[in-house]
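For this depiction, one protein chain was excluded, whereas all remaining protein chains were kept in their positions.
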Amino acid sequence: MFGYYLDLAFRNLKRNPGLTALMIGAVALGIAVCVMTLTMYRAMSGNPIWWKNDVLFSVTMDFWDPQQPYWDKKPELAPEQLTYRDAMAVYESDIPKHKVIMHKAVGILSVDGSSVKPERTVTRVTTKDFFAMFDVPFQYGGTWTDAADTGPEPVMVLSRKMNDRLFGGENSVGRRIRWDDNEFRIVGVRDNWMPLPTFYDVNNGSLEEPEDVYIPFGWNVALELPSAGNTNGWKPEDIQTYQDFLSSESVWIQMWVELPDDSARGKFQAFLDNYAREQKRAGRYQRPLNNRLTKVDQWLVDNNVVSNDNRVLVGLAFAFLAVCLLNTVGLLLAKFLNNAPMTGVRRALGASRRQVFFQHLVEVGVISSIGALLGLALGGLMLMGLRALYTVDPTDAGGTQALAHVDMTSVATALLLAFFATIAAGLYPAWRIGRIPPASYLKAQ
Amino acid sequence: MTAWNLRPIASALWRNRTGAILVAFQIAIGLAVLVNAVYVVKQRVEKIARPTGMDTANMIWVASAGFAKDYDYDASWREDLATLRELPDVKAASLFSNIPLSGGGSSNGFQPRPGEVTPKETVQGNNYDVDEQAIAALGVKLVAGRPFEVHEIQPPSEAFEMSPQAIVTQAFAKEMFPNDPNPLGKTFYDGLSKPITIVGIMEHMHGAWVGWDKLDHVVLFPRIKDGPNAVYLVRAEPGRRDAVMRDIEARLGDSNPGRLLRWVRPFDYFIHQSYLDDRNMAIFLSSVTSALLAITALGIFGLATFNVSTRIRQIGTRRAVGARRMDIVRHFLVENWMITTAGIVAGCGFALAIGYWISIKYELPRLDLYYLVGGVLTIWLIGLFSALQPARRASTISPAVATRTV
Partner (left out) sequence: MLEMQGISKIYRTDLIETHALRDFSLKVGDGEFVAVTGPSGSGKTTFMNVAGLLETFDTGVYKLDGEDVSRLSDEARSKLRNEKIGFIFQSFNLIPDLDIFDNVDVPLRYRRLAKKDREQRIKSALDVVGLSSRMHHMPSQLSGGQQQRAAIARALAGDPRFLLADEPTGNVDSLMARQVMDLLEQINEMGTTIIMVTHDPELARRAHRNVHIVDGQISDFQPYETRGDAIVKAASATVAMSPA
């Protein structure tokens, strides 16, 4: 019977090509806009490490200006980064399964005797757990040791992309490389990894690509590295030397911990609170005790990674889909009613209500399927257009990369959503046409 | 029968209401989206078009990064600036600590008196370390005072240090000294109570972050940026920017093996990047809204066409009993107007609700009712035009169909 319905559907579609084109066009456009917007939304707001949402926590402590909160609009939040001395003190704790303190820096990367030009690269100065904690895959080698962090030892992890560029993709573990004129040894090459958004550092642009170079945390003191991300302060302090900077109240270090269960979480929270109370007794921390362990999903919300623009776009996408669906329902209804006399004949010849319903539903399905295919193609084009809109400089990897890594699941989700919405929209016209008393159309007017 | 007799049209419409209700809903959503999209787009366009105070069209930024162990920053920036200033068609060149309107920079709190002050008294400013050609290179207008002089320029310092003189924007001066009509020569203080004297006042200039409401609070200090990375601002003669950029790449590209000429970029590049989200939002909203209205128009057209095709006999009968073509056109337009208006009434509610939500989310003033009026008129026009063709086609139906059997 399905084959017969399919055949009838195609015949009916051919009968009113204008109306059919209008309907398919509306469905395709609705689906395309949905695919594009929802894909973009997911790219910007998804939790890229959802499988560890219950065990990963950002660590923040509120020691900000006693006279005003860090965020005017969200006074309950602490600054999103820590001071160097707090970070170092809290890092001492061995309660977390994994722990990481880090910041961004910029250095010039070069290989002696290589024809590749020296390149300025964004570098993550971090501790050894970074890779294990965020499930960062390795192509070659692995992370460094605890001792390398404090040493600090001249070891480095490269991104696969950078390894491809500098060493033609070969296993470069053990090779020498210069970072700002300091010689490092490569211990690992991380595989392609594209957390979207880059939740672990929301400082500048959450659609940035992850860093291409990773070096042990101890190098910030050894090389007196400033942060390439934001450094925020509230207290007027006379900072003359790097040592002054390290002991100042400026915040610039990001900290994350992995706490496998509630008891670890409770213990670590108590540890933080104790530390904060001690500091208060010593004269710091005049704000109310506010040490926070924040899960990734909440972290993204707290830091406005999902912008208002994004929310508006999603609202718009749904309004658009709604209009397209209303349109489709209206046109389907008109089309089906137009054909009602013939449906009456079919009823007289023995088609049951159910059969008439399914016949029309198959027709809806055909329209939705063609619409979905066109919509997917159109959505793809729109995403390409969108990528062009976000490209400032084709040689510059920035937010562009993010949209280039649009994952198939989010496209498929949006597509299925829109497709089934269309089918659902077709239920009413198909049902309605089945309810028409067959006799009313059989008499010659 | 007169076509202006609305009641029979309305009651006929009510008897076949499903299609009309669907179209009315589309119109309601269309109106709500249109009104708010126009509102948001206008905000963005105005934001992007704000005057920057600078001669942005002729400005070029050059970034140099020294990396060699034996790199001599002090010699390098002197040599670079001399080279840049000698290039043909260059008006001025200056060494800057950061690039305005780039989304990266430094800001600090300043205060009108020394000692502890309340947060309320603190005035935030985007601060830049610049040299003596900065005012000429930026192309900003001084309303009082003078540019920096060579002897005022401080050497590079690793510490966060302010200089004893500053050139500030009018907006900054006004907030620092609200009651003083002429703040030139007055002294304000940094967070550590070090005094700073105002030697010049700029009419207007934009700082680092386009989303910050203190964007026009700019403070220039006479100091050479700390090394080994340098950012130079070059201002070309009008229309010569691209040629000057090529010259710069040629002259500085390989002039010093101990450093990397990272890039030479027009100012527009950074402005474009800073406003990218705003611009894209405007483009995106306008195109999706247009597509949405187009679909709504097609929906109106489809319904009107369907209504005509199912009433051919009825129309023929009306014609047979004496309705003129104009009456038929009017009949359909009135019917369509009723549907549109029903949609508009519902849409006004939607529009205001969404407008309220957006005004809270974006902290914008509440939606102006002018937008609503404009939106309603637009939708009425769209409705009219969409129904015009089917209505005219209806009017061409021959009265003879009334008497035909099939």
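A few notes on this one:
Just so it is clear, A and B label the chains in written order, and each chain counts residues from 1 on its own.
Heads up, the rule we're going with is that contacts are C-beta pairs under 8 Å (C-beta built on N, C-alpha and C of every residue); 3 or more make two chains touch, one makes a residue touch a chain.
Because the structure is predicted, anything quoted here is derived from the model rather than measured.
Residue A:S352 is the one among A:T150, A:N274 or A:S352 that touches the chain not shown. Among A:M342, A:M384 or A:A412, only A:M342 touches the chain left out of the display. Although one chain is not displayed, chain A still touches it through residues 1, 4, 11-12, 14-15, 341-342, 344-355, 437-439, 442-444.
Note that in this section only the chains that are shown with their structure count from here on.
Taking each chain's centre as the mean of its C-alpha atoms, chain A lies 25 Å from chain B. Residue ranges of chain B in contact with chain A, taken from their complex: 18-19, 22-23, 25-26, 29-30, 32-33, 37, 40, 65, 67-69, 103-104, 109, 118-119, 158-160, 190-193, 260, 262, 269, 272-273, 276-277, 279-281, 283-285, 288-289, 291-292, 295-296, 298-299, 302-303, 306, 309-310, 313, 354, 358, 361-362, 405-406. On the chain A side of its complex with chain B, the touching residues are 19, 22, 25-26, 29-30, 33, 65, 67-68, 108, 110, 117-120, 180-181, 204, 235-242, 244, 307-309, 311-313, 315-317, 319-320, 322-324, 326-327, 329-331, 333-334, 337-338, 386, 389-390, 392-393, 399, 432, 444-445.
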